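One protein chain is absent from this view; the other protein chains keep their places.
Note that the chains take the letters A and B in the order they are written out, and that residue 1 is the start of every chain.
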Amino acid sequence: MSKQWFLGNLPFSLSRAGSRSALGISTLSTVMMSGLGAAFAWTILSESEAFASAEPRVLSLGGAVTEIVYALDEEDRLVARDTTSSWPPEATELPDVGYLRALSPEGVLSVGPDLILAEEGAGPPEVVDILRAADVAFVSVPDGYTPESVIAKIELVGAALGVEAKSEALAAETRAALADATAQALAHDGQAKRVLFVMSAQGGRIMAAGSGTAAEGIITLAGGENALSGFEGYKPVSDEAIAAAAPDVVLMMDRGGDHSVTDAALFASPALRTTPAARQGRVLRMDGLKLLGFGPRTAEAVTELSAALYGN
Amino acid sequence: MSLEARDIHVWLGSREVLHGVDLSAAAGTLTCIVGPNGSGKTTLLRAVTGDVGYSGSVTLNGSDTRRLRPWQLAAIRAVLPQAATLAFPFTVAEVVRIGLQAGQEGDHAEIVGAALGRVGLAGYAARAFHELSGGEQQRVQLARVLAQVWEPVAEGAPRWLFLDEPVSSLDVGHQIEVLQLARDFADAGGGVVAVMHDLNLSAMFCDRMTCLAKGAIVATGTPAEVMSDTTLSRAYGCTVRVNRTPGNGVPFMLPQAIGG
Partner (left out) sequence: MLRADRLGRARAMHAVFALLLVVVAVASLGVGATGLGLGDMLRPIAGGAPLSDIERVVLFDIRLPRLLTGIIVGAALAASGAVLQGLFRNPLADPGIIGVSAGAGLGAIVVIVLGGTVAFVPAGPFAVPMAAFLGAWGTTFGLYRVATRGVRTSVATMLLAGIAVAALVGAISGLLIFVANDQQLRDLTFWGLGSLAGASWIKLGATVPVILAATTLACTLGRALNALALGEATAAHVGFAVERVKTLAILSVALGTGAAVAISGGIGFVGIVVPHLLRLATGPDHRALILNSALCGAALLVAADVVARVIVAPTELPIGIVTAVIGAPVFLWILLRQHRWVEG
């Protein structure tokens, strides 16, 4: 009787909880980026070894932030991570302090961090206040769905870790990679593909991406066009609206396991049956964190998505 | 010192169920309200005890009952409802104690046992109320009511028992026992007003009788006055023949004597 207002199955893992599949290219690029950073930072590294005890112990909250720490080759400083930090695979071996918006103050303190790098929205605010009171530095990294926001995240994390040289190198490299990837993506032939991002299709109810979402950001960067507009965020969308949007491609997160809806089931739904995507059987599944994280792997995600969209 | 109810009207929804009824009861007497089903006898008792809204006036021992606070009323009168429920697993003693503490003898814990003894339930104190039979539960409620006004006269003023069908689910032995108890209370100076279904039992024990039909009084007086062939025939809508017991002339009627 007590909680009728509370609707049960809210989408718990929306954007940041990607799967651990899709190794391949992404591992390669991470290794390359880290290697590049390492070359620049040789002197700093040897210096820091001398003052190893003064190195801040870092807690990283948020998938993209953790990826950046790894890309900067500063993962040795990490003492723990949050649930959404699932890449690179080594990161999952770190202690997990839980979901970044529902942190336990003592749980966080128990891993003994001196510095917390947190994606925007980590909390709750009372917990952040307590952490600050305990003399833990807390850096909030703003979110965003553009190449600039990726660069800004890298620079901020680099500055917080005191490795500006490495982060500038990584930022320059990422900027170049992103510019490259987006330029290539936009050089496709013909009209922009209309892409429908499906967050979930549980029970035939399609929850899709509108404007102001990471999904729309990555689709745009990859030279596509969000098939849906006129609403913000991820919302359940009526079957007719999807049919009318006539997407060329359906894009989904690759969740693996039993959560994935089979292509046949997806295209059998009245919403999608009539769409060009269904006629051509075009459904793409990509690693959620890479696709929507807007971190070091975004350029790679752009390339991968545009290649899948336009076949070049 | 008496109960005086004047010109009582009661509306239930848009239907008027009592049409200006008067009721008087003196301390030291047992007054029975009788009448056929739906005649308004329970409604009259509930109006007099303030359980339903009414127009008219009710005074008890000279005070307007509407002006008395609930605890002032509880000190001078106790009310036994027709159907009693109990929401939680209280014991018999706990139920009776609720009555005792509402009255003026709240410090005398021994009254609990005494009241149970009066209703024939000595030794039931520790039993769970819910485990008793319907008749036993009714007598526990009566013990609770008795404990509330244990002394029929307190501080020079009579105390009152209002009983709504107190013997409805009892066997004949306990019916007599309970009505004798009410009789004793009246004889000791208290006032008793009881709604009764059984005319013969009423006639055996009561001093005054008020007969209702269709929300109005048909007759008021001694049982001998009220229980006439014509009055009862009119009230109950069928031909009734009343007889008298040989010795003291108490009126009675047998269903076999009803005929057309």
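Quick notes
Please note the rule applied: a contact is a pair of C-beta atoms (placed from the backbone, for glycine too) under 8 Å apart; a residue touches a chain by one contact, two chains touch by 3 or more.
Everything quoted here is computed from the prediction, not taken from an experiment.
Only one residue from A:P124, A:P142 or A:P276 touches the chain missing from this view: A:P124.
Only one of B:L18, B:A75 or B:M253 touches the chain withheld from this view, namely B:A75. Among B:E94, B:E151 or B:D198, the one in contact with the hidden chain is B:E94. By the touch definition given at the top, chain B reaches the unshown chain through residues 46, 49-51, 69-71, 73-75, 77-79, 81, 84-91, 93-95, 98-99, 101-102, 125-126, 128, 130, 148. By the touch definition given at the top, chain A reaches the unshown chain through residues 1-7, 10-12, 14-15, 80, 83, 95-99, 101-111, 121, 124-127, 129-130, 133-135, 232-236.
We adopt the following convention: only the chains that are shown with their structure count from here on.
Mean C-alpha position of chain A lies 79 Å from that of chain B.
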